[in-house]
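Following: one structure in structure tokens, then a few remarks.
The complex is shown incomplete by one protein chain, all other protein chains being positioned as in the whole.
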Amino acid sequence: MIHRPVTRRRLLAGAAAACGASLIPARAHARGSVTAAMYPGTWEEAYRTHVAPALKKAHDVDLEMTPLFAVDQIAKAQAARGAPPFDAFVLDPGPRVTAIERGLFERFDAKRLAALAQLPKDATDEWGVTVAAQVVGIAYNPKKVPRPKAWTDLLKDPWVSRLGMTGFQTTYGTVSIIEISRQLGGSETNVEPFFTEIRKVLPKIAAIGAPASMPSLFQQGQCDITYTNTQTVATLRGRDVDVEFVTPESGAVAFFTTMHIAKGSRAADNAYKYFDTVVSAPVQAALMQPPNNLIPVNRGVKLAAGLPMTSLDEMASFVRHDWSKINPLRAGWIERFNKEVAK
Amino acid sequence: MTAPAAAGALGVPRRPGGAGPWAEWQLALPLALAYAAFFLVPLLLLIAISAFDDETLTTVGFAQWRKFLGDPFYWKVILDTVKLGFYTVVATTLIGYPIALVYLGAGPRWQRVILFVVILPLLTSVVVRTFAWIVILGREGVINQAVLWLGLAPAPLRLLQTEHGLVMALTQIEMPLLLLPLLSVMSRVDPNLADASAALGASRWRTLFRVTLPLSLPGLLAGCMLVFASSTTAFISQFTIGGNRLVYLPLLIWQQSLVVYNWPLASVAALTLLVSVSLGVVAIAAIGRRAQAYAS
Partner (left out) sequence: MATTSAARPGDRVVRAAARRRASDALYTLTIGLLAGVGLLILVGPVVIVLLTSLTESRSIRFPPSGLSLQWYQLLFDPVSSRPIHRAALNSLQVAAVAMAAATVLATLASVAIGRRRGRWVRALDTFFMSPMILPMLAFGLASLMYFTLLGFRPSLTLIAIGHIVVVAPFVLRTTSASISQLDPAWLESSASLGAGWFYTFRRVTLPAIAPGIAAGAFLAFVASLDNVPISLFLAGPRSDMLPIRMWGMMESTLDVRVAAVSGVLIATVIGLMLVMERVVGLTRRLRG
């Protein structure tokens, strides 16, 4: 080897071969694996740490994850119709309804879950299983602005000039705007009062940004109050960001994150095993601990301090929305938001 | 069409049988075929999707086109998008060309330093770049602190999520696209020409506009086209730095394709962007040809 001169050509050929070889996907995991779409960031980290080992131990199934936000999962599954790029969805209620309408799920048989008895009655349906709850309210920086009380405080002084807003693109943004409208006399299907009010205060609002840039905007003091879920607040607090969660007077909003089997999946059996592991009490308890901060749905889990409720049953009193009514209106709201907010 | 006079203009032979410049054309075939297979077909797919009325792609029709082109708001969005590209091109040229001139006059060591500085923006991911621009343009940001300290304004200026701020950020982000082609062309411009011009008594301004600029024009135009195309389509930078107050075509495409899944409308917006940006690029090329004809 040493005596052979390494020519440039040979080096290039070697490099090309190496690259080519690694581009051919490894298909060594045909049996005993499930591919799950997973929210990037905290969720993926938490599932890699807790769910993947538990699934391997209990069922000898490997968990492969594709990091995708809910909206990207729907687009991807729809574009690849019939040949889903993953076996299991993880979705918020809005995209879930869209996926049902577009026929992207396999039917779900709740009886195949061993942990079924420990789940609340409405945690499963014919399409999937609830794996986590999300609670949405107001987040503010206690060092900069006084504690807000109600949703409508967001559009009043002194908060409005420190307000960071997102539009209808996210689930938490949509439900928050609906709640503001409700306090102003609107309803789940009527956000007109919000648009009327926003027009008056628009120039004062500190930031109307992309969801992705909100944590940075908050951290750097561009805005000091916004709407978001408890999980984000807990995660940012764990990273020493000055932020606190407030439950508005009219109640926080709760919605559920659900998992579903993709239509045409060839690993449905393993998907059930995956769901069963996710909702099992020990895994739900681990997912609740910082830095994961996911709200559990298994009754066998004792809720951590710092959550806006002490038991899962209290969530019945939280504000809930009907996404089958919201979804058809959302496209119009997004268009309206663009037009109202653009300079 | 003016065929090249020289036999095999780039050293590529003419076929002895008199095939003429055809041999050289063949070199464009691999790329053309690759594009036909992996770009043209998806593009045709987009065109096909845009010709459906409904989101589930069942009824053929032009309802989405009518909706989009019949709404003055969307025309304003198209105009804003093209304007954004135009402002970015002007800003990058205005401060990028002087950097190229300094580069031209510098010694080899400094040339390497400048080259390194020029590629720096490419080495920070789009994800952190957003954070850096929040730090710079924010209410409590670097610029506002300087402005308040100097007493130039009584209260913090609003820079973040404004067009000015976005153009400034895009100027940094797109600068390498202008400067790399420009510098690669400029480094081959004969420095003796500028010296000769100076020796003949021309002022440095005259030398710049009569000698250096015309000679470096191909590089400048290439750069301007890249900057224009890239800044008008840079969805992530536009949205994360510009925020929701600034609505450009890429934001509409994202909302329609990934939030409300109205793919026909998303395709309409995408094709509109393609057409309007193409027109911009063609305009830059036409200005370039005019300028070249004028200079020679």
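Letters A and B mark the chains as written, and numbering starts fresh at 1 in each.
Following the convention adopted for this analysis, a residue touches a chain if its C-beta (ideal position, glycine included) is under 8 Å from a C-beta of that chain, and two chains touch if they have at least 3 such contacts.
Just so it is clear, the structure is predicted and the values come from calculations on it, not from any experiment.
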Point to revise | Residue, one of B:165, B:181 or B:243, that touches the chain absent here | key: B:181
Revision key, fill the gap. Interface residues of subunit B toward the undisplayed chain are 1-2, 4, 6-13, 21, 24-28, 30-32, 34-35, 38-39, 41-43, 45-46, 49, 94-96, 98-99, 101-102, 112, 114, 116-129, 131-133, 135-136, 142, 168, 171-172, 175-177, 180-181, 183-185, 187-188, 203-205, 208, 215, 218-219, 221-222, 225-226, 229-230, 232-233, 235-236, 249-250, 253-254, 257-258, 263, 266-267, 270, 273-274, 277-278, 281-282, 285
Revision key, fill the gap. Contact residues on subunit A toward the hidden chain run 15-16, 19-20, 22-26, 35, 39-44, 48, 64-68, 72, 75-76, 79-83, 85-86, 211-212, 215-216, 219-220, 232, 235-236, 238-241, 291
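Here is the rule we go by: only the chains that are shown with their structure count from here on.
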Review point. Which whole number of Å gives the spacing of the CA centres of subunit A and subunit B?
Key: 35
Check your understanding: Contact residues on subunit A for subunit B in the complex?
Key -> 71-72, 74-75, 78, 98, 102, 165-169, 206-210, 212-213, 216-217, 220-222, 330-331, 334, 337-339, 341-343
Point to revise | subunit A contact footprint on subunit B (complex, rising order) | key: 56, 73, 77, 130-131, 134-135, 138-141, 160-161, 239-241, 243-247, 251-252, 255, 257-262
